[in-house]
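Of the protein chains in this complex, all but one are displayed in their positions.
And now, chain A:
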Amino acid sequence: MATESAPLKEPADAAPDPQVTGVEPLVRFDKVVKRYGDHVVLDELDFTVRRGEHVTLIGPSGSGKTTILRLLMTLEKVSDGVIWVDGSPLSHVRTPSGALKPAGEKQLRESRKKIGMVFQQFNLFPNMKVLQNITEAPVNVLGMDKDEAETRARELLDLVGLSGKVDAHPSQLSGGQQQRVAIARALAMRPEILLLDEVTSALDPELVAGVLELLGDIARNTNITMLCVTHEMNFARDVSEKVLMFDAGRVVESGSPEKIFTDPEHERTREFLNAVL
């Protein structure tokens, strides 16, 4: 996490707190740069996500897709530019003079309230049983009543098809089951935005379909905004309304799945899709 946050000038095209109309996107990347030393991962990236939209990020390895999710989850700091979520800067605070400066832990915790994340390697807490993995944060972070949190956790486990595993240790579950618990754990925090970082990449092939089906259900039955980094093109096609094709830290092409998969405009997109489909 060794990154310098350059002093920020107000981005030219950003009206102060642009909450003016109903069309303001839920997530807006405004010239976001992410550098590791000299290596530029994201290069003045601009893109927006509307509320309730399901967006898939595709592109070759190292194109910066995962970095986008990690920036949104505040696991990394932006090197330059601003990420806006619901009209507020995600990882910056306003100084009295109106300029933006990097936020401290307190403000970051405020920003994280809206966002949940599911990781490639599940990252369940091995020291907690399945139920506690799901209730720990609702009880201790949201201050939810313990019984209420447990009831909700059981409902979520039911939703992900694991109602029988309440008292299991994560180590006793298969990868697919662990990932379902991780999804339930993220949903328990009632996020407005759910970030899915290659959630099926670490799973055995026969377990992938079940997890994708579950995510499809969640996409259809909730109004949670979803950003998915995935190599599952079928998922991108079936679940998302928008596909963003990345290469070398930039959006090469974006559009509906039909458009991207059947009639891509950009040569890089065609090459990539030929390689993975």
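The rule is short, and it goes like this: a contact is a pair of C-beta atoms (placed from the backbone, for glycine too) under 8 Å apart; a residue touches a chain by one contact, two chains touch by 3 or more; residues count from 1.
Methods note: contacts and distances are computed from a predicted model.
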item	value
Record-based protein name (UniProt) of the chain missing from this complex, from "TonB-linked outer membrane protein, SusC/RagA family", "Ectoine/hydroxyectoine ABC transporter permease subunit EhuC", "Putative transcriptional regulatory protein TcrX" or "ATP-binding protein"	"Ectoine/hydroxyectoine ABC transporter permease subunit EhuC"
Sole contact to the chain not displayed, among A:G116, A:G176, A:G249 or A:P264	A:G116
Hidden-chain contact residue, picked from the options A:G59, A:P170, A:G249 or A:P264	A:P170
Residue, one of A:V27, A:M73, A:V229 or A:I260, that touches the chain absent here	A:M73
Positions on chain A contacted by the hidden chain, ascending	73-75, 105, 109, 112-113, 115-117, 119, 121, 123-129, 136-137, 140-141, 168-172, 185-186, 189
